[in-house]
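All protein chains but one are shown at their positions in the complex.
So, chain A:
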């Protein structure tokens, strides 16, 4: 009866989902990986990574339109059931393991920076099994609407944060401008492009987005806005803490919020940023849990995949408890990123090639 109860999501909501999935990476230990690789030019890497993924995305968009099906439908048509299911499973493994590794990362940040006496398990449980599970449980429409409500606030507060630290920045710190060297930069950007691999992955939701145009617009904006935000923040980190000191800071975002001042009175506003950040984190993992359940449901052919969210959330918590400390998790994360980068970069190319072959075979 009402247009919205078609269960579809519009361009703005989809953009908000993408933003909540990707932009929040700047607040965990992702910058450390990038700073290690790119040194003073780390800020260029998100842009390069996004550029690397932009090509596959542009290959994928016409395919989605042509077959008018989501990524999983494409896989099924072009690669066949078995291979398609294997690739789906690989995607599930990629995002689910990143869910549990990242959630551990967030819990580590909280226990390190803010609540030094709270146990990691408690934070993990309330975050993943509490808020994120609940958000995922309310369904995709609710996720999209919630994201659209909070993402403008995140964008605004990001700008406020940069303004809050602007006085303490030294622009000369970002030189040498090429950092670890152009070749290194390009190579590492490709390796870390899985940071934006989500943009390929969300094509599984294609059928839930209202129109092709909405999907295209949201995907393009949703790739570049988080990339630009990450670039700005990486530059701010370097300008704030200087190289090489910045490499020794475990969680630069949280140090940055400690330095931020809004006027002369409110000089300790990090708790506010903590609250906002955690709203974003709950949403972020909510989306990831939902997508994991969606993929797993497809792999095992279980239609009511919503029932998988709770067991997956529980598993994520358990898996998140495996690393002894956050440095160990970091190594695994790097490995995961490099592997999944390859997958997300090559998958659209593979699909496109198969599509070409199909066309030729038909002729």
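Just so it is clear, a contact is a pair of C-beta atoms (placed from the backbone, for glycine too) under 8 Å apart; a residue touches a chain by one contact, two chains touch by 3 or more; residues count from 1.
Here, contacts and distances are computed from a predicted model.
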Seminar exercise, completed: Complex minus one chain; that chain's UniProt name from "GerA spore germination protein", "ABC-type multidrug transport system, ATPase component", "GntR family transcriptional regulator" or "ABC transporter ATP-binding protein" is "GerA spore germination protein"
For this session: Taking the full complex into account, find the residue in A:87, A:283, A:299 or A:354 that is in contact with the omitted chain.
Result: A:283
Seminar exercise, completed: Sole touch to the unshown chain from A:58, A:126 or A:339: residue A:126
Exercise. Which of these touches the unseen chain: A:21, A:150 or A:308?
Worked result: A:150
Exercise. For chain A, which residues lie in contact with the unshown chain of the complex?
Worked result: 1-5, 9-10, 12-13, 110, 114-115, 118, 122-123, 126-127, 130-131, 134-135, 138-139, 141-146, 148-150, 265, 268-269, 271-272, 274-279, 282-283, 286
